[in-house]
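Certain chains of the assembly are absent from this excerpt, and the rest are unmoved.
To keep things simple, chains are lettered A, B and C as they appear, and every chain counts its residues starting from 1.
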Amino acid sequence: MIYVSRKEHFNAAHKLYNPNWSREKNIEIFGPCANENWHGHNYDLIVTVSGDPDPETGFVVDLKKLSVLIKKEVLEELDHQNLNLDVPFMAGKMASTEVLAQEIWNILEPKISSITSHGSLFCIKLYETPRNYVEYYGPGV
Amino acid sequence: MIYVSRKEHFNAAHKLYNPNWSREKNIEIFGPCANENWHGHNYDLIVTVSGDPDPETGFVVDLKKLSVLIKKEVLEELDHQNLNLDVPFMAGKMASTEVLAQEIWNILEPKISSITSHGSLFCIKLYETPRNYVEYYGPGV
Amino acid sequence: MIYVSRKEHFNAAHKLYNPNWSREKNIEIFGPCANENWHGHNYDLIVTVSGDPDPETGFVVDLKKLSVLIKKEVLEELDHQNLNLDVPFMAGKMASTEVLAQEIWNILEPKISSITSHGSLFCIKLYETPRNYVEYYGPGV
């Protein structure tokens, strides 16, 4: 088994805000992240696929194909968008890095088989800043 | 002469949008950066002070004092804010990295003498993303 | 399960020196790291907490709270200190990155429950230099 990773980049606006709470409680819990006028980040997204290399190519997955897939399925939805307002798959969800990583997994996991028969999705790693990041390995892991 | 630099960090939302233009023209010129629902960035800010070191301290400027000054005068205004809506010194200005760097210069330049008598502001370097950045050395340079 | 990480920074002096050995043996084993006048490093510390996000916040742990905890419990003990002379929890121990990572685990592991009920400490990753680092996942792992 080899783990193969591709790093992509997008930027977006968001706020952390629970609509079931008062404005005061949101500010108490989320601090400046609850700013109603939004703030934003440059996100780094690392997608890892695991499998045994195809003996004919030496590849678990062609990283150019993986890059194209991530751009088409994920970055076109997220780049230069507002995570709370513009992104259908985030509608009604908290715009935390944790939740966003899970949703990216849910989008990409069924699509990996369209670009390789030698690997499957292993991990979504998402940096909100160079100092804050999350990793998700799928449900039940 | 020695050039001494301190790197700080903030994140913010913004859009590139000229209110004198139609929405169509803004989208034509600024593309996804004109998204009316905003997007955002992690900005890296490098402030450079130049001068001759004080022989008693070996410092052109105490970088802890410079860090405190940048946080108080600049980051408290910008961090987790919307550059177009929340920042008084950006009101009515284009929220480009170029303009933001000039405004940060205008704020910090007169304040450097409050933390050192051996140096003056030399450069504002501002990264909007790891791949896009600007430098400003003051008016007339 | 989501893995959430926060990166912090400190710098310190240390030497690698086994007091049960002669000076010659220390130099033979540790080379310049045994310099009796000390050397030092900028350490990067990454603390990872794992758990299921709280549905109300979208957080496994509030990374601002994690940052405050790391600063209070770990960085106040280590930053700008001498690991061999100034740090009570390193007294009588080898000041290697391996041992330091284990001791940081021992300090933080029981404190994570004070900042989240949705996660527990998963990993301490400690960079001594950009090229040398260790990871520790707790006893018995």
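Here is the rule we go by: a contact is a pair of C-beta atoms (placed from the backbone, for glycine too) under 8 Å apart; a residue touches a chain by one contact, two chains touch by 3 or more.
All values derive from a computational prediction rather than experimental measurement.
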item: Complete-assembly copy number [criterion: all chains share one sequence; 3 shown]; value: 6
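Here is the rule we use: only the chains that are shown with their structure count from here on.
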item: Minimum number of chain-to-chain touching steps separating subunit B from subunit C; value: 2
item: Centre distance in Å when subunit B and subunit C are each reduced to the mean of their C-alpha atoms; value: 33
item: Separation of subunit A from subunit B, taking each centre as the mean of its C-alpha atoms, in whole Å; value: 29
item: Interface hub residues of subunit C, defined as touching at least two other chains; value: none
item: Residues of subunit C defined as touching subunit A within the complex; value: 1-8, 53, 55-60, 62-64
item: Subunit C contact footprint on subunit A (complex, rising order); value: 16, 18, 20, 29-31, 93-99, 101-102, 130-137, 141
item: Residues on subunit B engaged by subunit A in the complex (per definition of touch); value: 9, 11-14, 32-33, 35, 37-42, 79-82, 85-86, 129-130
